[in-house]
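First the structure, then my questions, so here it is.
For this depiction, one protein chain was excluded, whereas all remaining protein chains were kept in their positions.
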Amino acid sequence: MSSACDFLVIGAGPAGMAAAATAAKLGVSTLVVDEQPAPGGQIYRGVEQRDANKPGVSHDDWARCAALAQEFRASGARYQPNTQVWQLEKNRKVYVSDGAKASCITAKRVLIATGAMERPLPFPGWTLPGVMTVGAAQILYKTSGWVPHAGAWIAGSGPLLWLYAAQALEAGGKFEGILDTTPKANYVHALRHGINALRAKEYLDRGMALQQSVRKSGVRIIDDVNAIEAKGDGALNRVHVHTGRHWQDMPATRLLVHQGIVPNTHTTRSLNAAHRWDKAQHAFAPVADAWGNLDAEGYAVAGDGAGIAGAEAAAVQGRLAGLEAARALGVIDAAQRDQQAMPLQAELKQHLAIRPFLDQVFAPRAGLLTPHDDVLVCRCECITAKQIREAAMLAGMGPNQVKAFTRCGMGPCQGRMCGMAATEIIAHARGVSATDIGVFNVRPPLKPLSLAELAALQAP
Amino acid sequence: MSQELITVYVEGTPVSVSPHDSAAAAALKAGLAHTRLSPVSGEPRAPYCMMGVCFECLMVIDGVPSRQACMVRVHAGMRIERQNEAKVWA
Partner (left out) sequence: MNSMANVVVIGGGVVGSAIAYGLAKIGGRGAGVVVLDEGDDAIRASRVNFGLVWLHSKGDGMAAYGFWTRKSCDIWRQFADEIRDETGVNTHYVKSGGLNYCLSEAEFETRTEMITRMREQADNDPYEARMIDRAELQRLMPRAQFGHEVLGASFGPHDGTCSPLNLLHALHAGLKKHGADYRPNSPALEVKPLAQGFEVRTPRGTITTPKVVLAAGHGSMKLERALGFDVEIIAERGQIVVTERVADMGILPANGVRQTVEGTVIIGSTTEDVGFDTSTTPQAGATMVRRQLRVFPALAHVRAVRTWAGLRTLTRDECPVYEASEQYPGAFIATCHSGVTLAAVHAKVLADAIHRGKFTPEIGAFHGRRLK
């Protein structure tokens, strides 16, 4: 079964929903494919099913996301949930699967709105059952109302950490403590962005209020943590924390870690589109113009997948990409696009004002970026930092030869979890920058699919 | 969010879950410490990201191995089992 549409949107988070709604309302034939069962993406996960009056929900800006989901549903855009995109071709043939059969969608324009993921930072013991990310815990809270009750620690840095802690506490969750790895010096460095950030006062106020509510709750907070180790035999039972000059050992049954979020570039990289190293966000991001257009003809990107800017900015970027799609498809002309875009561009600027400040405050602690030799970096293939370093020194080149020599990045996650760390480790070992080292090439399928699914693909 | 609970079977044990839960959430609610053994090292692993990028939640769901349990919504009667070997070969 193959199908066609004018505008194909991949992902139904804020950027994807806003882009699809904008384009569809202008009369563009729009299809949204989403790997999730319902709209919302990660940030607005479960938006259509949640009760606004439940504790903690208010922090999610629920009204705004519910309104966007409603607008999307009413826009006339077609929505195809539970659909996995597994390959993109230059000619905008997009291969998908519903879990049983692969098929092909031919589109004139494609918007990649695949969002962000948490920065995967390997540390000792991070593969132990009992260790999961803060984002994972937040998804469990959003979809299942689950919050931890005993033996749980939160560790790391970033706005999501405080947001989740506040939500979970409000919903009756309990934490043994929060291990904040944010370097104190980050706040000092960030001050130079302070004036600019004041233009986004709303963000700052919200962030401060969240931190204060967590601190006021009386939960133990250990600041300026240098390093964390998860310990246990087959499952987490202790957390080792390094502060100042000494280690502390704490009992733990659950450790929720977070080190900020980064663009999920797996899809854009699979197109061999140009990517840049964003020094401030310490991550790779696709190179795109003001409308999100990539250097792959007919492909664009919007939202956090283009660079971390937050959910509200993502929705605005999505609208801009929707207008650009309408223009490219001849539904509106450039002047109409520009006119409708003007207030959106002003709004986007407002949202982006806070970013340099946030990027600086929550910049990952340098010591955590290059794990010790015995730390397992590739979770799938069980490859250690030492193996990566040795292969890097032998190969004298980048991650792709290291992948060939070690199998790092060859498991089912296809390098999503180890790729950034491998780049950092190789760059550090060879004394060059991450830009010079590059990243793993992405090999289709973007997610594993069964041979039966693949075999079911019909000839065009 | 008032809704009927449904029953799924995690490692054969009936568990009541919300129809919005993922299979991985159901495994967690059932108290499963680990969801698979690494096919490389044999170490126990459990869901890490819950958003479909870490592939630690690969489980046998309704008899089909290697499914991302965090990406699969439950349905009544769903059988959710640990993936304890590289793969059982017929």
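General remarks:
All chains are identified by letter, namely A and B, in their written order; residue positions are counted from 1 within each chain.
The rule we apply is simple: contacts are C-beta pairs under 8 Å (C-beta built on N, C-alpha and C of every residue); 3 or more make two chains touch, one makes a residue touch a chain.
Please read these numbers as outputs of a predicted model, since none were measured by experiment.
In the entire assembly, the chain absent from the figure touches the shown chains A, B.
Shown as candidates are A:Q87, A:N264, A:Q340 or A:T384; the residue that touches the absent chain is A:Q87.
Subunit B residues in contact with the hidden partner, per the touch definition given at the top, are 39-40, 64-66, 85-90. The omitted chain makes contact with subunit A at the following residues, 87, 89-90, 95, 102, 104, 391, 394-401, 404-405, 407, 410-412, 414, 438, 441, 443-445, 448-452, 454-457, 459-460.
Everything below uses one rule, namely that only the chains that are shown with their structure count from here on.
Between the CA-based centres of subunit A and subunit B the separation comes to 23 Å, rounded to the whole angstrom.
Remark: subunit A residues 35-37, 42, 46, 49-51, 54, 117-118, 120, 126-127, 129-133, 135-137, 139-140, 143-146, 234-235, 264, 379-382, 411-413, 416-417, 447-448 touch subunit B in the complex. Contact residues on subunit B toward subunit A in their complex (touch as defined above): 1, 17-18, 20-22, 25, 28-29, 33-35, 38, 40-41, 43-56, 58, 66, 68, 70-71, 73.
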